[in-house]
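Only one protein chain is missing from this complex, and each of the others stays in its spot.
A, B and C are the chain letters, set down in written order, and residue numbers restart from 1 in every chain.
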Amino acid sequence: METKTLVLGVIGSDVHAVGNKILEISFSEAGFNVVNLGVLVSQKEFVEAAIETNADAIMVSSLYGHAEIDCRGLREALIEAGIGDILMYIGGYLVVGSQEWSEVEEKFRNLGFDRVYPPSTLPQDVIPQLRADLGV
Amino acid sequence: METKTLVLGVIGSDVHAVGNKILEISFSEAGFNVVNLGVLVSQKEFVEAAIETNADAIMVSSLYGHAEIDCRGLREALIEAGIGDILMYIGGYLVVGSQEWSEVEEKFRNLGFDRVYPPSTLPQDVIPQLRADLGV
Amino acid sequence: MVEQFGNMKLDWEKLQSEREMVLSSWETGKDVVLEEAVSFHRSLPAEKNFSHRLLQARQQGVTLAQPRAGVADLNSHIELLQYLEDEGGADLLPTTIDSYTRQNRYEEAEKGLEESRREGRSLLNGFPAVNHGVANCRRVVESVSVPVQVRHGTPDARLLAEITLAAGFTAFEGGGISYNIPYAKRVPLEKSIRDWQYVDRLVGYYEEQGVTINREPFGPLTGTLVAPCISHSVAVIEAILAAKQGVKNITLGYGQCGNLNQDIAALQTLPILAQEYLKAEGLDDVIITTVFHQWMGGFPDDEARAFGVISLGGVTAALGKATKVIVKTPHEALGIPTSEANAQGIKATKQVIRMLQDQVYPNNAQLAEEQEVILEETRHILNRTLELGDGDIAVGTVRAFKAGVIDIPFAPSVCNAGRTMPARDNDGAIRFLSWGNLPFSREIQEFHRSKLAERGRIERRTPSFQMVIDDIYAIGKGMLVGRPR
Partner (left out) sequence: MVEQFGNMKLDWEKLQSEREMVLSSWETGKDVVLEEAVSFHRSLPAEKNFSHRLLQARQQGVTLAQPRAGVADLNSHIELLQYLEDEGGADLLPTTIDSYTRQNRYEEAEKGLEESRREGRSLLNGFPAVNHGVANCRRVVESVSVPVQVRHGTPDARLLAEITLAAGFTAFEGGGISYNIPYAKRVPLEKSIRDWQYVDRLVGYYEEQGVTINREPFGPLTGTLVAPCISHSVAVIEAILAAKQGVKNITLGYGQCGNLNQDIAALQTLPILAQEYLKAEGLDDVIITTVFHQWMGGFPDDEARAFGVISLGGVTAALGKATKVIVKTPHEALGIPTSEANAQGIKATKQVIRMLQDQVYPNNAQLAEEQEVILEETRHILNRTLELGDGDIAVGTVRAFKAGVIDIPFAPSVCNAGRTMPARDNDGAIRFLSWGNLPFSREIQEFHRSKLAERGRIERRTPSFQMVIDDIYAIGKGMLVGRPR
């Protein structure tokens, strides 16, 4: 199997580190090459890391509720940087409070994410879809 | 003050004895003459006790949910016995489950009760109204 | 020849004429066929047998959660139980019987059942199993995958037992004292004890055929300020009465008082006392497990507060290592719960008991003292009861109630003296303001007196019935001890 590279990080002013740590371990164990930027990651850092590491996908986490504000323009920045069609997932508590999931999902699809995951997501729920999307 | 007589009891197959005991004590302390029939009281016993003691009011409790079935015909039996206009209160958990209180109240007013009380009623909530209704 | 009243094993052969009479007292009785019932029970997988599941839990050191639930209509009742199993995660299921059936008023139950069907809501506060009959009751047992128990409050449960055990229920709650004194007014104790000997003998018959039915005396009694020594005395007596008729698997119950130390001491002493007195009667092949009832008195009507009461009960059950816990619901003070509220009660409870299942309440001096008090008080009561009966516990029980040697607070029965006055001490443990004729030693009397004097000092009032009233309302108002304003 070809080794695919994932850039992982928690966007914005968000410091929730536990899920990020677990995703790093799980994706690595599943055979991916994981570049973990940790918490408090700006859009710029995501874009630069993806270019530098020639990444196949960007995995954004947001737990603290500000994802709506933090993610605006990220897809555009990737396009501008010439990697506009990179696969991009997001997961966590994406809005403040709990809203109808279908609305949340649509909101983030419109922001350019290919898949959107609710907070109770376990790594094993994601890995098969990731493999399928990356063709491995 | 003229001493008024109350007939007290828990109707039907209902054995909830604690509220009944407290009502007995509270009404007595408030200066009423209390004839307490206790639990498991039939309609017939209520009617007979009211006649025998020349009661001024009948205080029916029902906690276990069957009051709807147990109380049908009680007002009619009192009329038949010649004391049809005796004051009659009911209190407790009057239906199975919890229903809109206004509906419950209306249901029991239609069954001939002058006042209908929800379960969280305390004796001190009742005594002033009872005094007013009995003119003491 | 008139049968003599006492703690003697009923002769199965002689019982047959009585059984015929019982079975013909309502039309569904004719469908009871014991041989067929036994073979149905034998066909059930072990995990649907109540006794088996309890034993397993005791061995694993875990506490199982069981709700109360019952509605009039058969299909609605089955749906309800399935929901409580699937959504609520109930480890054990109940079938709670309506109050008309409990008083053997099957005509009224029939009316309630018909009306419930017509109106599409339950007008009965439980499942009228006798009216439904054997085949319908069996559908209940077959529709779920965990064991099911009959829970009720019936002084004369002979027909109910015949029908539900024939249907395949593997546990039956109640007893000659615990389903009379709190649940009836004029039923003589001799009669209810004798009627429950019949039920126990029937269970004994199943046992002889290799089918174990679990029996559970109703621990909490009136649910209102019942001190452990009272409910323990009744539990031990009913265990002896049941075992004498051949019952082999008994779960003894205790209703939460609210003081953690007293509650845990009570749960720990209950099987000790039972085994001690069973052994003295030569009945030592009985398996004893315990059940803890979450607070049985008045609840707060706010649901969040009710969750607090429920969870505290879960904590106590787990730390006291009860074999099972009977769960209340956030709707307790609102009325019979919806199925959702019922499942919520189970879920909150299971979260707590599973988080505590590996933890042990440590031995300590206060706990040991409380255990000593409960052991001594209960032994005083039981020994005096045996004395009064000249060694016969059944006879002694009738005399003990008459004399107030056993005395259940707030009980509606005329057989009960009603001379005690329980109240909480300053730590919330239930003590006696007056102990009536409870045969307490001087030391024990002094213990209660000083405990309540202490509370009186702190509250600056003389201990009186007002304390009792305040204690009755206290938990509903968000406290344990009913303090004055």
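The criterion applied here is as follows: contacts are C-beta pairs under 8 Å (C-beta built on N, C-alpha and C of every residue); 3 or more make two chains touch, one makes a residue touch a chain.
None of these values were measured; they are calculated from a predicted model.
**Student:** I'd like the shown chains that the missing chain touches, ordered by label.
**Tutor:** In the entire complex, chains touched by the missing one are A, C.
**Student:** Using the definition of touch stated at the top, determine which of C:10, C:38, C:312 or C:444 touches the missing chain.
**Tutor:** Among C:10, C:38, C:312 or C:444, only C:312 touches the chain that is not shown.
**Student:** Among C:351, C:383, C:441 or C:464, which residue is in contact with the omitted chain in the full complex?
**Tutor:** Final answer for the missing-chain contact: C:351.
**Student:** Touching the left-out chain: which of A:17, A:51, A:81 or A:134?
**Tutor:** Spelled out, the listed residue whose C-beta touches the missing chain is A:17.
**Student:** From the list A:31, A:82 or A:119, which touches the chain that is not on show?
**Tutor:** Residue touching the chain left out of view: A:119.
**Student:** Considering the entire assembly, which residues of subunit A contact the chain that has been omitted?
**Tutor:** Counting over the whole complex, subunit A touches the hidden chain at residues 12-15, 17-18, 21-22, 25, 38-40, 64-66, 68-69, 93, 95-99, 119-120, 122.
**Student:** Could I get the residues of subunit C that touch the absent chain, sorted low to high?
**Tutor:** Its contact residues with the unshown chain are 258-261, 300, 302-312, 314-315, 319, 343-352, 354-360, 362-367, 426-428, 475, 478-481.
By definition in this document, only the chains that are shown with their structure count from here on.
**Student:** Hey, what chains does subunit A share as contacts with subunit B?
**Tutor:** Per touch definition, common to subunit A and subunit B: zero chains.
**Student:** Could you work out how far the Cα centre of subunit A sits from that of subunit B, in whole Å?
**Tutor:** 66
**Student:** In whole angstrom, what separates the CA-based centres of subunit B and subunit C?
**Tutor:** 30
**Student:** Roughly how far is subunit A from subunit C, centre to centre by C-alpha average, rounded to an integer in Å?
**Tutor:** 55
**Student:** Find every residue in subunit A that makes contact with two or more other chains and list them.
**Tutor:** Within subunit A, no residue touches at least two other chains.
**Student:** Counting only residues that touch at least two other chains, what does the list for subunit C look like?
**Tutor:** none
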